[in-house]
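What you see is the complex with one protein chain gone and the rest in place.
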Amino acid sequence: MTTGNPMMYVGAVGLIMIGLFTVLSKRNLIKIIVGLTLLDTGVNLLLVAIGYIHNRTAPILTQAHADPSKMVDPVPQALVLTAIVIGLGVTALALALAIRVYGHYKTLDTRKIRGLKW
Amino acid sequence: MYIFGQVLIGIGTAFLFLGGLGIFRLPDVYNRLQAGTKCTTLGAFSTILGVGFIHPNWMLKAIVIAVFILLTNPISAHALARASYKSGVKLWDKSVVDRCKEFEECQEIPKEEEG
Amino acid sequence: MIYIAILTVAMLIAGLAAYFFRDLIAAVVACAAVSLIASVLFYLLQAPDVAMAEAAIGAGLTTAIFVIAIRKTGRYEK
Amino acid sequence: MDAQGEHRTQRYLTAFVVSFGVWLALVGTLNWQELLMGGVLSAIVAALGWRYFSQVGFSRLTPKKFLYLIAYIPVFFWAMIKANFDVAYRVIHPRMPIHPGVVLIKTDLKSDSGKLALANSITLTPGTLTMDVEGDSMLIHWINVKSTDTKETTRMISEKFERFLKVIFS
Amino acid sequence: MVATLLIALPFLGAFLIPLVALASKKLSHYIPAVVMLTNLGIALSLLPQVMNAPIVISLSGWSAPIAINFVVGPLGLGLAILISFIGFLVSVYGISYIHEEPKEKYHMLVLTLLTGATGMVLTGDIFNLFVFFEILSLSSYALTGYNRDRGGTEAAIKYLIQGSIGSSFILIGIALLYGMTGTLNMADIAAHVAGADPTLLFMAMSLLIVGFGVEAAIFPLNAWLPDAHSSAPSSVSAILSGIAIETGAYAVARIVYTVFDGHGIMLVLSILGVITLLIGEMSAFRQKDDIKRLLAYSSVGQMGLIMLAFGIASDAGVFAALFQLVSHTLAKALLFLASGYIIYRVGSKKLSALAGLGRKMPFTGAMIAVAVLSLVGVPPFAGFMSKFSIVRAALAQHSASYTGLIVLVLVATVIEVGYFMKLLQILFFTEAETEGRVKELPLSALIPITILAALIIAIGVYPHMISTVLQHAASGLVQRSAYIQSVLGAL
Partner (left out) sequence: MTALWLLFLSLGAAGVALCLARAAAGPTTPDRVVGVDGTVTISIALMVLLSSFFDRQIYMDVALVYAVLGFIGVLAVARYMERGV
């Protein structure tokens, strides 16, 4: 955990906090979903920051660069790729549901949507 | 070659900076778009070509990216200008002339004749 | 790396902007800006493949589907 | 569209060649595996998208047009560089000497791709930005308005490009 | 390698459905049932081998800490059998129950949900745990909103928002763990955690428990459950109540027991369990009109009971938790499946509309009575054995706090008896408001219900049927070092 740039952790954690705060305090469904994507981005940033090692290059083997010991850790990056795709799925599903909610209630305000107690 | 590439990159980044400055300083959306498209397009173009000159075997890919930027940037600028004009963003109050109205009218007339 | 610090701060400001804008389109644009800067940060952290995915999905696709959803619902947060 | 039936093969081949060219530029090698893959993918892409790719294919490409195309490139770039210094000057100048306004111009170009090329060229050149295209008139945002008459503006803004584009897209 | 089929088959089946549907729509609806039956067969055939030693499979041919691996131990396989079994019954039920088009989509989503659940219980890699968890939760969000009505959509989006916050927490936890240990294999992490910074370790553990706790509906995180379980189509509710939250509980237990040596927080887990139990039962008691909501709150309560039993950190405690898990799954699946068709026939979710139905459809009524009595804990049924073993395990701790918790459990049971008796009274001893006949359920619903009821009675009478497997599973969970050695040593 000591290898990365401290600023990165600040950024990632800050983004996570902003995302959480948006989700918890906003009343508009689309805004809540925006918060979810911010949260996702923050978590991904955290994961990549953890795998980063100073002065090393990307974990992609080409002819000119074939020395794995000079590369950053590939595992978190693979994880982040998966997580980004999952995040896209979640966002798309959430937006589809939000559109359907709007079709039923003609509003996206969670206070006005009956039964949706938070 | 190397020096030439660096000169190109220098010009390019300078224009990129000016583009940013223009986007920041100019008074309304349309003027900002002017700065945004022209300066950043040439800036990016020249920077990318400069990198291409420094690494000659990257040239092909550099040209592809540059051409892409050259093609897509004016289109997005055009789309944005049209969108902001249609959604009613006003021109800067010191603008000299505004012939939008006229343009709208000349669009209307043929439609009426058809109908 | 001072650039990382500047970009991080810019990203956080864009995130806050996404929180504060009442106009949802503006909020989505701010969200796209967060994605863009995050992808530049991925790039600086030597993760070009992640940066590619984030740019394509975060800045391109997500923005597009958000815009579609906003078109089908309402633009302003009341 | 009269070309619908007769130019089918032409149009398909155009799409294929362009896609394959882009593929080659991207991979940057002549490895036979890459070539094979690119060929297969370009065939698929062309099969899916030839309808939207071009109206007539390469059939009307004559040497003259090609020469004009080559000649157009330096003209265009020179205009673009001038444009940049122009805007840069206006941006840096502390008082920002701009006289923005919206003007109309008329064009003689008929084909859609011709208009697109003209609009893009106008956008990238001195102080002008295409806002809308409707029929043969274009709405232009001009950062430093010198004239409001349509004929005058047409002459000042688009004539130097139209000379070339008329030949290329005729 | 046969064990990977358990995950691969449902996944392939899910993508086969749209292809088959092109040829014959009707045929495609039978695919989930066939796939789950095959899975059940495979899982049962693996059982004798697994009881001796866990099977460790690693894909892509690298050694254990790096490769993606599956650990088929007694616990994982036992849960996989349960999942395939319930999945099979629900698929049979779903063939005729689902009316809303597009039906293929429903069957696809059910199969992906089951893939996620099976993957979660069999994987040995914490990131795969997350991925399968996401597969499971994404398909359950979509299934909750499957009916496109107001309640379903609302519940789905509520579930989605809370669930995806939870999964973000899981990912952060995984990131912290990876940063500390540099590996993703659960056994390997477990071998490394002893030397790690305790503060960060505690943070990671809390994040993971909170994340999976959303799915397992532990007390402060269960706001989504009553809505989701009551608004989803009934077959989906049966899967959600019978499988989804159980896998959530499994994940929590696996994290606490295996990955972290979490003896410090066992009592906290138990207390949270009891709070969940009390809140769930009281809310269920307050339900006056919606039968599915009542059942959903009862699920919350039962999850609390399972958590409480997991918190008794002994072989007997975990055994009791697993036993309770099995008996709850069987009973709750039965109740949701039966009530689904009843609601469809009567046309209302109201409790009052069920008046006298027990006499109009006596067979279904009897089945419901079996499930209800089992949930309450009446002697000849499975629920009695499981509750009894929980009480025995807690008292065997000889600690005042656990004894106090058990007193609270008994209080909760009294509340449970209260509302379930009310349900039975409405079903059997109230005069029907309207005359007229109500048809018995169709065969595709009766068969699953009968099988479930028969199993509940059989397990209640001969608990030895499953207790050997559960005993092995429990010791596999509690004996941490044995798990680590078996996984790391196998490769």
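Residue numbering begins at 1 within each chain, and the chains themselves are lettered A, B, C, D and E in the order written.
Methods note: a residue touches a chain if its C-beta (ideal position, glycine included) is under 8 Å from a C-beta of that chain, and two chains touch if they have at least 3 such contacts.
Quantities reported herein were computed from a predicted structural model and do not represent experimental measurements.
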{"item": "Touching partners, among the displayed chains, of the absent chain", "value": "A, B, C"}
{"item": "Residues from chain C at the interface with the omitted partner, ascending", "value": "3, 6-7, 10, 13-14, 17, 23, 25-26, 28-30, 32-33, 36-37, 39-40, 43-44, 46, 48, 51-52, 55-56, 59-61, 63-64, 67-68, 70-71, 75"}
{"item": "Residues from chain A at the interface with the omitted partner, ascending", "value": "57-58, 60, 62, 64-65"}
{"item": "Absent-chain interface as seen on chain B, which is shown", "value": "6, 9-10, 12-14, 16-21, 23-24, 29, 32-33, 36, 40-41, 43-44, 47-48, 51, 54-55, 58, 61-62, 64-65, 68-69, 72-73, 75-77, 79-80, 82-84, 86-87, 89"}
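In this text, only the chains that are shown with their structure count from here on.
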{"item": "Those chains which touch chain D and also touch chain C", "value": "none"}
{"item": "Label of the chain whose CA centroid is most distant from the centroid of chain B", "value": "E"}
{"item": "Comparison of A-E and B-D by number of C-beta pairs in contact, larger one", "value": "B-D"}
{"item": "Chain whose mean Cα position lies farthest from chain D", "value": "E"}
{"item": "Cα-centroid distance, chain B relative to chain C, in whole angstrom", "value": "22"}
{"item": "For chain A paired with chain B, centre-to-centre distance based on mean C-alpha positions, whole Å", "value": "31"}
{"item": "Chains touching one another, given as label pairs in label order", "value": "A-C, A-E, B-D"}
{"item": "Chain A to chain E touching residues, read off their complex", "value": "1, 16, 19-20, 23, 29, 32, 36, 39-40, 43, 46-47, 50-51, 75-76, 79, 82-83, 86, 89-90, 93-94, 97-98, 100-101, 104-105, 113, 115-118"}
{"item": "Chain E residues within the chain A interface of the complex", "value": "127, 131, 134, 138, 141-142, 145, 148-151, 153-154, 156-158, 160-161, 164-165, 167-168, 171-172, 174-175, 178-180, 184, 200, 223, 227"}
{"item": "Parts of chain B lying in touch with chain D, wherever the complex brings them together", "value": "15, 18, 21-22, 25-28, 30-31, 33-35, 37-39, 41-42, 57, 60-61, 63-64, 70-71, 73-75, 77-78, 81-82, 85, 91-92, 94-100, 102-103, 106-107, 110"}
